[in-house]
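For reference, the structure discussed in these notes is given below.
Here the complex is missing a single protein chain, while all its other protein chains stay put.
Up next, chain A:
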Amino acid sequence: MTVAIGIGILVAGGVYLLLQRGLVRVTFGFVLLGHAANLLFLSAGGTRLREAAIVGTADPALMADPLPQAFVLTAIVITFGVTVYLFALAASRHGGDDDTERLP
């Protein structure tokens, strides 16, 4: 339940920021949405399974599902690359003006 509320807040904040004019805010919106998706993946794997997924260290029934963690890792890398690219776009050429409406 806590995770669901957390995802909801992140999505709400992300969507609010996406609807702003400045590209930097839009970028932060995507960061929040990305976090929401990552949390969703972790909860899809089951939040009560906490043990490390290494054979021989714990009861297999209590091991965390490693697959969502791999998904999240991939998604984080993609989000990171895109975030950097968006910031580069916001800072490019038209120095300091990141307004999406008044672009040339």
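One rule holds for everything that comes next: a contact is a pair of C-beta atoms (placed from the backbone, for glycine too) under 8 Å apart; a residue touches a chain by one contact, two chains touch by 3 or more; residues count from 1.
By definition in this document, contacts and distances are computed from a predicted model.
Undergrad: Which choice in "Phosphate import ATP-binding protein PstB", "Monovalent cation/H+ antiporter subunit D family protein", "Energy-coupled thiamine transporter ThiT" or "Dihydroorotase" gives the name that UniProt lists for the one chain left out?
TA: Spelling it out: the chain absent from the display is recorded in UniProt as "Monovalent cation/H+ antiporter subunit D family protein".
Undergrad: Suppose we count only contacts with the excluded chain; which residues of chain A make the list?
TA: Residues in contact with the chain left out: 18, 23, 26, 30, 33-34, 36-37, 40-41, 43-45, 67-68, 71, 74-75, 78, 81-82, 85-86, 89, 92-94, 100, 103-104.
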